[in-house]
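The complex appears here minus one protein chain, its other protein chains still in place.
Here is subunit A:
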Amino acid sequence: MQTAKKRKRLNNDAKWGYVFVFVPIVSFIIFTLYPVVQAAIVSFQSYKPLKTEFVGFSNYSNTLKNGLFFKSIWNTAVYTAVTVPISILVAFIISILLVPFKKRSQSFFKAVFYLPGIASGVALSFVWKWIFDPLPSGLLNSVIRAFGIQNQNWLGSSQTAMLSLIIMTIFSGLGSTVIIYVAALLGIDPTYYEVANIDGATFLQRIKYVVWPMVKPTTVFLTITGVINAFQAFQTAYLMTGGGPDHATTMVGLLIFNNAFKYFNYGEACAQALLLAGIIAVFAVFQFKVMAADVEY
């Protein structure tokens, strides 16, 4: 009798469970799965609102014949390879500096670093354009002149345009990484530090042998998500350089956007988006295999 009651309650609970899981599943199907499946379908079509045609693999073959696609992949890879490690390193150093502060001061600095994250990308781009003013009176040019470096055409030269976007990305996107690292650092059991102190470890030895291994799961997470986000970068190039000069800052995200919304070539844009998703997936798996082999979650 008791068992039957228990089973009934379990069945009831299971039903409620399904009801509540139903909501996120439906949201996932509508907002994630359906667009992905639809993009896959459109990638085999020449899409037009009134007359869509099936074109087989031609969107993929056109993409793979397009030199600009490979240039944009290369630009995106360079952007990712520089921004992700530097962002993580800078955020890690800032977090190490923040942890000894009292809670109130820590919160203040976390808020300061997070502030650019809540500002709109357009507003940020205005500020950064002002910083990168190409004339000698520009802010950054005035700073470098103090070090004897000559005036730079930051966003207008292919030699400095990508560097400018990288600087902007690193300094605008530190906030969330700092907050995650601070949380990870605060989660380290203080006894490890005590043991390290007893063993006479220096500050750098404590970082190397205690802190770095303890925050490795966080670093792996930040690296993988950072690479995924950097590969999808679009806004900075769109707002700051439009991909120029001479395609020096054309990222894959911008190329996809232009194909879809400038030329209405949705089929090719979807094909490029799926190829990009494939590249990101390969990188993510590779990173996970290499970096997370000895990480336990």
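We adopt the following convention: a residue touches a chain if its C-beta (ideal position, glycine included) is under 8 Å from a C-beta of that chain, and two chains touch if they have at least 3 such contacts; residues count from 1.
Assume contacts and distances are computed from a predicted model.
Per UniProt, the protein behind the absent chain is "ABC transporter substrate-binding protein"; the candidates were "UUP1 family membrane protein", "succinate dehydrogenase", "histidine kinase" or "ABC transporter substrate-binding protein". Within the full complex, the residue among A:58, A:106, A:153 or A:287 touching the omitted chain is A:153.
Contact with the undisplayed chain is limited, among A:74, A:108, A:203 or A:263, to A:263.
For subunit A, the list of residues touching the undisplayed chain reads 16, 19-20, 22-23, 26-27, 30, 47-51, 68, 129, 132-136, 151, 153-159, 241-247, 250, 258, 261-264, 266.
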